[in-house]
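As you look at this complex, bear in mind that one protein chain is not there, while each of the others sits in place.
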Amino acid sequence: MIPRHEAWLHWLFAGSMVALVALVGLAMWQERERPAQVAQRVIAPLGVVDRCELCHDADQHPGKILDSHPPDRFGCTPCHGGQGYATTRKAAHDRSPDWQQPLKTPSERLVACASCHQGSSPPEQADVAAGRQAFARLGCAGCHPTTGAARPDFAPDLSGLSDQVTPGWLRMWLQTPQKLDPRHRMPTFALQTDQIEALVAMLLERAGPKLLALPAHSGDADRGQQAVAQLRCATCHRIDGRGGNVGPDLSIAGSKLPAAWLYSWLMDARRLRPATPMPKFCIAEEQAIDIVAYIREQCVPDSGTTPWQEREGPVEPALAEKGRQLFGELGCSGCHPLAGKRAEVAGITLDNFGERRVEDLPVPTRGPVAADLAAWVAQKVLKPDAFDRPGQPRTRMPLLPDVSPKLAWQLGLAVASLRAPPPPPWLRQDTPAGPAMPNGKTAEIVERFQCLTCHQLGKAGGEVARVPLTGVGSRLQGPWLERFLQSPVTVRMNQGERMPVFGITAPEAQRLVHWLQSTQADARIEAVQTGQGDAQRGKWLYDKLFCDACHVLGGQGRMEGPNLDDVGQRLQPQYIQAIFELGADVVPEGRHPRVRIEAASARDLTAYLLALPAAATAAQGL
Amino acid sequence: MTSPERRNFIWQIGTAAVAVLGVQSAWSTLRYARAPVSYGPTRRRPLGQASRFPRGSVVFVADAGVFVSRDSAGIRAMSATCTHLGCTVRAQADGGFVCPCHGSRYDKSGVVLSGPAPAPLPFLRVQRDRGGRLQADLDVPVPADQRTDVG
Partner (left out) sequence: MRAVLSSLVLHVHAPKVRPASLRLRATWALGLISVVLLGLLTMTGIYLMFYYFPHPDAAWRSMKDLAFVVPFGRVTRNLHRWTAHGMVALVTLHMIRVYLTGGYKRPREANWVAGVALGVLTLALSFTGYLLPWDQLAYWAVTVGANMAAAVPWLGQPLRLLLLGDMSVGEAALLRFYVLHCVVLPVAIFGLLAFHLFRVRKDGGLVVGQHAAAQIGTTTESSKLIPAWPHLIYRELVVAGLTTAAFLALALLLDAPLEPQADPTRTPNPAKAPWYFLGIQELAHSSAFWGGVFVPAATVLGLMVLPYLDTSEQGLGLYYPRQRRVAIHIFLAGVAFFVGVTVIGTWFRGPAWQWMWWPY
């Protein structure tokens, strides 16, 4: 049935159909290289589907990191970035409109580790640890509120300074603190002269608590120096480059502190500042005067500061008001309380900073564009004003003192690792190295009976009980442990009854035992090779080694160690053998003597002890 | 003006293309229907640490669908999937197994005692993974006397 029609319609018909054939053929040609089976790792809790092993071999991964982070539980992309779903090289590695996380840079990989290891850092993460330390030491959280980072408490309260600080010193201090004290952590705010004047006016507006009256006569600087040595001030204070870090450097105190304030401070520091760590020394007025003289005369920096002068006339209220405003705007109140109170913080929160993309952050007006978040933070720390734009307010970020490019980068790592949500708890569990804390229903039971009040578990738990839970899964037999939990019996006769009767039900006991056996294994015990032994020879060894000097068996022996009557039901065979092979190391409290016998003999002894229930029953029968 | 023969020829090309298109579509549909990925559980099923299986015990690991038994020579894992129609068998008090679907009975080493099951329950290879945990490989049957030494 060929339609009689115009030729052009036939042409169009045939053309469109041939075009369709060609297009479908093209699609089929594009499909030619699809593998028959795509190997993938699906880690559902992380939302990870990784097909990296289409090309890469996880067994070839360098280092030992995969032993503790097996790919079947962690996948590849949580550490390496890239698009795990992809099956082509380009889509897997590069950035594309529909995938914004390309392969991670080396420092992004460090950040990936650190964003899970939020608490303590493993040794490979020294840079992150250094960054986190610096974050706390430099008081970053004073301006940038950050979950888990406390606002710094080391900066002094600045209310009522007019008796305490000289205007000349304060001016210099505000300009660059490190000119006066090179090791101080106060950042530099790049203030204009009028801003400094306003702040000085504001800070020196009020006096603190009333100072003691300075005695009429003056002290002797040399005797003062001796007194400072006698009192061991250098334990806490630095003097001439030596001494502790608890209090401020005394070498520069002379230019800062007036005599009356120093005197009052030495007599009773708590009266001036209730929260100070400075102890109250019981010193005579004479000695105090001498120390004051020493500090005032000798402890003046060389950098040409003017020594203390009397007040330069009354403070202008308007200027002080301007200073107060500036104090808030600059974020001084982030670190320094005023009369015990701290104002709102000035900077942005750094929570979830690690979730941001460096492309979304401001680009510096000078200097290179950062490749990753850590580099961006480093840039901001080293050159805060590099991001200022003409016509917009200047950055309030101060210049942090003595930050090397490396430290800035480490700070960047620490900041970039601030990320929510926290890693799922199971990520850190069931690792063969450390003991696993319980979760779910088991955790409820452990919580209810407060097992960890008495028992140790890893580094947690109390020390009342002699048996730590760590490794118990490799030591005790399940059925015995279940019975014991429900109705505890005394194992160590000489130590009396210890374990309370909690009324643990059978299902609860079962759950606890399952948890202990599946997570609390001792790798050393698990590694012991067991085998058939000669129970007869074991008995002979038992006698020969004088085991009855400590153990009771069938009513014979001393009650120094645990009763051995039911040891075959209580202890796991490889644990019994491990006691002979490894000695005190594997025994709780480490009290068992190391019995030096061959592996074969150890097997024989184990065989004898395992057969004991039968033997004991037989003995009773006689 | 095109001749009728020529028109005829063009029409034939068009209809032939339609036929080719039909074949292409059918073939592509069949290929589309089978994506080469699987989100189901892998055939290597984790069993956990060796300490989970006390010596002399038989433990049913539900997630893996195997019975794990341990004796002095080591560990072995027996499939819990009935060889008849794939139901999961249950352990009996006497150490044997029975299938709840059609009543096949197996003894404690998986040999068929009665019922429609055509073959004994297979034993499966048990290996350690990188983290030292045991895993059973559902695709690799091993002889009944082969055990994995776990020390």
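Each chain gets a letter, A and B, in the order it is written, and its residues are counted from 1.
Please note the rule applied: contacts are C-beta pairs under 8 Å (C-beta built on N, C-alpha and C of every residue); 3 or more make two chains touch, one makes a residue touch a chain.
Computed from a predicted structure; not experimentally measured.
Undergrad: One chain is left out of this view; which of A:T87, A:T105 or A:T276 touches it in the full complex?
TA: A:T87
Undergrad: Using the touch definition up top, pick the residue from A:A7, A:V49 or A:A527 that touches the left-out chain.
TA: Considering the complete complex, A:V49 is the one touching the chain left out.
Undergrad: Residue by residue, what part of chain A touches the chain that was omitted?
TA: 1, 3-5, 9, 12-13, 16-17, 19-20, 23-24, 26-27, 30-31, 34, 38, 47, 49, 51, 85-88, 91, 97-100, 355
Undergrad: Which chain B residues would touch the chain omitted from the figure, given the whole complex?
TA: Output for chain B: 28-29, 31-37.
Quick note on the criterion: only the chains that are shown with their structure count from here on.
Undergrad: Contact residues on chain B for chain A in the complex?
TA: 1-2, 6-8, 10-11, 13-14, 17-18, 20-21, 24-25, 27-28, 31, 36-37, 39, 48-52, 54-55, 57, 72, 129-133, 150-151
Undergrad: Under the stated contact criterion, what part of chain A meets chain B in this complex?
TA: It is residues 2-3, 5, 7, 10-11, 13-14, 17-18, 20-21, 24-25, 27-28, 31, 34-38, 40, 42, 66-68, 70, 72-73, 431-432, 473-474, 477-479, 514, 517-519, 521, 523, 526-532, 572-574 of chain A that touch chain B.
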